[in-house]
Structure formats: C-alpha cells, structure tokens
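The other protein chains are all here in position, but one chain of the complex has been omitted.
So that you can tell them apart, the chains are marked A, B and C in the order they are listed, and the count of residues begins at 1 in each.
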Amino acid sequence: MRREIPLAITFLIGVFMLVDFFVPHHGVSAAAEEMKQWGTIVIAASILLGVGNLIRVHFRKIRRKSDGWGYSIMTLASMAVMLYFGGPWGTIEEGSAFNWMFLNMQVPLQSTMFSLLAFFIASAAYRAFRLRSAEAGLLLIAAIIVMLGRVPLGQFLTRGLPEKATLPWLTETIMAYPNMAAFRGILMGAALGVMAMGLRIILGIERSYLGGEK
Amino acid sequence: MGTLIWTTIGAILTLSVYSFLYKDNPFYKFAEHLVVGISAGYYLVIYYYNFIDPNVVTPVFQLRLGDQAIGFGSGAWWLALIPGLLGLLLYTRFFPRVAWVARWSLGIYVGGYAGLGISPVMQARVIEQIGANALPLTSVTNVLIVVGLLGTLAYFFFSMKHKGILGALARVGIVFLMVGFGASFGYTVMSRISLLIGRVSFLLHDWLQVV
Amino acid sequence: MNVFEKMLAIDRRWIFLAIGVAVILPFFFPLGLPVVVTPPVQHLYDAVDEIHPNDAPLLLSIDYAPATLPELEPMAVAILRHAFERDVNVVVMTLHPAGYGLAESALLTVAEEMGQEYGTDYCFLGFQPGTSAVILGMGVNIATVFPEDAYGTPLAEIPMMDGMRNYDDIPLVISLAGWSAAEAWVYYAYQPFGQAVGAGVTAVMATDFYPYLSSGQLVGLLGGMRGAAEYEVLIDTLDKGVQGMDSQSIIHIMIIILIVLGNIAYFGARRRRKLEETEAA
Partner (left out) sequence: MERTCVALAVAALLTVSLAGTAGAQEAPVEEALLDAAPPDSVAPAAPGALAARDYLDSNDAGDKIELDWELSPDDGEGSCDVVAYRLWRSQSASSPGELVTELSPGQTHYVDQNLEPGAQYYYSITAYDGTNESAPIACAPVSGRVNLFQTTRLSILVLMAVFFALVLIFTKLAERGAELFVRRIPGLNAIEEAVGRATEMGRPVLYVPGIGEIDNIMTIASLTILSHVAKITARYETPLIVPTARAVVMSAAEEVVKQAYAEVGQPDAYNPDNIRYLSDAQFAFAGAVNGIMLREKPAANLYMGAFWAESLLLAETGFEAGAIQVAGTAMVSQLPFFVTSCDFTLMGEELYAASAYLSREPKLLGGLKGSDWMKVVTIALMALGAILNFMGFESFVNWFQTQ
C-alpha cells in the first residue's frame, strides 16, 4: 500500500507524459501542461522542507553550543530578516529592502564565489596537467594550444603564418572536430542511460528515490 | 549616499569571500553563513509569490464560483486544489509516522518528469545525431568526427572486455576524450577570468573609484 | 628536499597571489599588449563606419544582464564612442528585463563624455518584453512597439526619431547579448526584413555564431572581451577591453608557464627518486 500507490501513480503519469510528446491534440497537451505546473508547484512547496531542515540543524548547533554556533545564529537571523521584509506586510518590489538585500548581499556574494574559479582553474591546471601518460599529454597539449589560441598574444605569435597554421585556426578546429566528436559520443551514451533509467522509473523497477526497497 | 553604503557592504562581503583563498577564516564563515540564510529566506518568499500564490492560493480562495472554467488549462479552482494538496502531502515528512505519504507527491513528480524527459532526449541526442553523423568519409573533418564518435561510443560499451578491435577503438575514444577535455578546459579559462575582472572592477571602480 | 620537490610542493596561494596581481595591475597600468584585429570585428567596425553622420541612426540593442557585464559592456562603450565620434545618431534599447539600468548607464556615461545631446544625437527607448514579438513589430512600425522613449516622451516629439517608421530607416542593428537575443535579431530582423545585423556575444558563445557570419546573416561579430579589445584598438581609445585582454593574456600565459614548470619539477623529482632507489638497491 505504502509503495504500490505511489508506484502506480508514477507509472500512469509517466506513460501519459511519454505519450504527450507524440500527440499534438489540444486536450492532451493542455493536461500535460497542467501536470507540469503541478510539478513546479510541488517543488516550490518543498522549499519549506529544506528550510525546516536548515532551521533544525542550526538550532541544534546553537543549543549544543557546538563550535561555530555563533554563525548558525547569523544564518537564522539573516533568514528571519529576509522573511520579515518579504512577508505579507513587506514588499519584494524593486527598491524594497528585500530587493536591496538580494541585490547587494546575495548577488555580490554569489558572483564573488563564482569568480573564485579564476584562481582554482589556475591551481588545478598547475597540478593536474602533468605528463604522467600519453593521455595526460594529449590533455595538456590540447589545453595549451587552445589557451594560446584564445588570447591576442597567441595570435601575435603565429601572425604571418598561413591561416591554417595559426593558433586561432588550430583552436577553432580542435573545438569544432575532436572536441565535438568526443562530446557527441558522451552525450549519446548518456542519453541512452537517461532513457533506460526513465523507463525503469516508470515501470517501478528503479525506486531508490523513494527510499530503498521495502 | 545610500548607494555608497550598499556598495561598501557589497565590497566587504566580496573581500570576505576572497579571504577564503588565504585560508578558512571568520570573515569567510560570516559571508558563507550570511548568504545561506539570505538565500533561504529569498527563495522561500520568491517561490511563494511566483508559484504558490498565483497557481494555488489565489484560484482556490477566490473559489471562482459561477465561472464556467472546467477542464485542464482552464485555471479552474478545483484543479488548483490538486497541486496544493500534493504540496501539503510533502509536509507529512514533518511527522515520522505518516512520512511515507510524501512519496505520493514525489512519485507524481518524478514519474511525470521521467516520462517527459525520455522523448526529447531520444530526439536531440540520438535521432538528430544519426542524421548529423551519417557522414561519408570523404573529408578529413568527416573522418575525425566519425572516428571520434565511434571511439567514444566504444569506450562506453560495457558488454565486452576492452580487447581486440573494441579495445583499439576504445583507446581511440580515450584519445578523443582527452583532447576534448583539455580543449574545453583551456576554452573556459577566459570566461572565468572575465568574472574575476568583473569583481575587481566592482571593487576598484564602483567602490573605491580609483580607476 | 631539492628544488624540484619544493616546486611540486609549492603553496598554491602563491599562484592565487600571482593571478590576483595579474588582474589588478592592468587597471592602473594598461600594458596594451599587441591585439590583432580579426575580420569579424573589422567588418562590424566598417559597418558602423559607413553610417551617415546625423542621419538614419544606429540601433544598439544592449541585451546583457549583470552576469555577462564584464565581457559585454566594454563592447557597448567602444561602439558608442565610435558612433558619437562620427556624429552618428544612436538609438539604444534592451530586450533583457535586467538590462534597463545597464543599458542606460552605459549610454549616458559615454554620451556625456562625448558631449552628445539627448533627442538630437541619441535616444533611449528602454525595455520591452517579448523578444521576438518586439523585433518583428519594429520591422513593421517602431512606434507601435515603442510609442514613447524610456522617459515617456512620444517618439514623434523626439527630433531624431521623428519620421522614423521601421527598419527601412535603420542602417544597422547591433545586439550585445549573453543569451539568445542576438540570434533572435538574426531570425526576426534579418530573415524577414533583410535588416543588417551585427552582434557582440560572450567568448563562450562566439563559436556558435561563426556560421551566421559565413552565411552573411551577421555583418560582423565581437566575441567576448577580445572582441571589445580589438574594437578599442580600431577606434584607438584603449579601455576596459584592452585592460581585460592584458589580464587575460598575462594569466593565460602564466598558466601555461605554470604547467611547464610543473612538468619540469615533476620529471626532475621523479628522476631523483629513481636515482635514490638505484642507490638503495
């Protein structure tokens, strides 16, 4: 009962969505659209579970005074502030406190975290691109050619040479052929994996996401 | 003035994140915990206003009585009840004894999207590719693409040991994979640095205004 | 622990420091490392260069969002400078909801710097939702899509806009976008109306746009910061683009050197280990 019903639901909806792709009829697509929207709503509603978990974990940290509990207060506090400004008595329009906090705290924090990649990509290259094996060698050489081909200096180095010997040309060629061929292969294999998995889910063979077997 | 204050806050947070490059430290911990809290509050609010309120609360509580809306896509209030209910079912997870009920919503969601995903993937990643890769081996580039694709697929062939022809093909596949990985690694460097330049110009130009 | 092993064990924070310096320095001392102008950029430059001064305007669609600002804003600045330098009228609009402020600030800063006058030399239409619909609509009648400019003035009352009907009155459209907007201009302005379209996109997107160039659907293309830098070289006012490319070049080269050093160290250390093993044996 606990498992059969959800599996039955999964099967019915899954098959319906599968069919929808091939049937242009309005009734079908309208129903599919509606169900897609249900999905987004379920996800939107689920955020409360996440926040609940967040509160529980940090609350326990604070109560146990386990190290870094001060920061947990910070997390809960900043969340509370956001909720206060965004709550029914607040507003989320442009210029609102809610919006300001988003634009001037969350956005810069996120884009700075993102920009850390500039540093990490360098350190990763330094330590990972070692000629340990022939394969590693290929990785290394391809990377170097493309890096040179991307910057004006690279162009500068090979100016004068016939077009098909310049680094930029080499770069584009590597990106357009070997690179693309390999990625097509990965994507095709992965696609089959996705479909097999999808089928297993619909048929209820794959059910780990519902929590193990029983 | 107000902007200056906000810019300064942004700048301080930016620097706190960069301090992580030296080592984990109170400033980074502060920034990290702050952004987690803010984003949690942010998404809770945004999800409510963007999905729950317009698609569930409004239609249901207006109980659009008398309007003829029936059938899917009509936005009829009783249709809005269903996702609302599914959403509520999720919350049974807060009560261990009935937590399993949440699986119903999960089942609908996962099942629906599993079915939804299959056909487009088949279309874009397999069918279209057959058309795109049915290339006569009449030019170097065609050979490159076909050989590369064959090799990679061979590498991902699990039903036999990689020996003999299959083994050789798989080796070719690895060659292409490695070249591909190296190339796209190098190709990405530029955009990553652009991000850093963006942040630095925020600090030097928008905040300190020294350049 | 010999020099090689030291190199292998180098604290990666030195690398971070080097990267940081390489990014910051060019802001203060632009090196102006050699930038070779590529054909796509040259063509876009020429297209702008052929527009008659004080006549039919260049339509610049600034469609980027904050995320891609560092790569695309330098393009906007360079193009605007070029146009204003030659007294070419410019109409600016945006198709990205978050683009309004960015487009406005870029336009106003350059206009002020070049002493241009609103309404006679340039004009800002603001944002309209519905990308493809907007582009198609403007092909029939601009005034139906943008009845008034961003500040509520009816187009008819704006000197430079008066009498403008549709793409027949626009010699060139340039879209700067980190998303599909640039393609939208090709599909909905070039295809149906034969409007000349140029584009500026992020470095990552650039490769996807080369086909449009060879097929002539785009008159020219700026790819990422490099495109901006090349344009700055053409109008010889070096700015963020070239600065950016300085940092880019330095860091790219730096990474390559690091890789080489890393390998020297790796092999040096390995040889030494081998030697020790043989001695031990």
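Assume a residue touches a chain if its C-beta (ideal position, glycine included) is under 8 Å from a C-beta of that chain, and two chains touch if they have at least 3 such contacts.
Since the model is a prediction, treat every value here as computed from it, not as a measurement.
Remark: the omitted chain is touched by one listed residue; of A:11, A:120 or A:156 this is A:120.
Only one residue in the set B:51, B:77, B:113 or B:202 touches the chain that does not appear here, and it is B:113.
For the chain left out of this panel, the touching residue among B:11, B:31 or B:175 is B:31. Interface residues of subunit B with the unshown chain, by the touch rule above, are 17, 20, 24, 28-29, 31-32, 35-36, 38-40, 42-43, 90, 93, 102-103, 106, 109-110, 112-114, 116-119, 122-123, 126-131, 133-138, 146, 150, 153, 156-162, 177, 180-182, 184-185, 188. In the full complex, subunit C touches the omitted chain through residues 12, 139-141, 163, 166, 192-193. Against the chain not shown here, subunit A presents residues 21-26, 29, 39, 42-43, 46-51, 53-54, 56-57, 60, 68, 106, 109-111, 113-114, 116-117, 120-121, 123-125, 127-129, 139, 183, 186-190, 192-201, 205-206, 208-214.
One rule holds for everything that comes next: only the chains that are shown with their structure count from here on.
Work out the mean CA point of subunit B and of subunit C, and you get 26 Å between them.
In subunit A, the residues touching two or more other chains are 111, 118-119, 121, 125, 129, 140, 143-144, 147, 150-151, 175-176. Of all residues in subunit B, those that touch two or more other chains are 21, 187-190, 193, 195-196, 198. Against subunit A, the residues of subunit B that register as touching in their complex are 6-7, 9-11, 13-14, 17-18, 20-21, 29-52, 55-56, 71-73, 79, 82-84, 86-88, 90-91, 93-94, 100, 103-122, 124-126, 129, 132-133, 141, 144-149, 151-153, 155-156, 173-190, 192-193, 195-196, 198-199, 202. The touching residues of subunit C, counted against subunit A in their complex, run 12, 15-16, 18-20, 23, 33-36, 38, 66-67, 203, 207, 210, 226, 229-230, 245, 248-249, 251-256, 258-259, 261-263, 266-267.
Interface residues of subunit B, counted against subunit C in their complex, comprise 21-22, 187-191, 193-198, 200-201, 204-205, 211.
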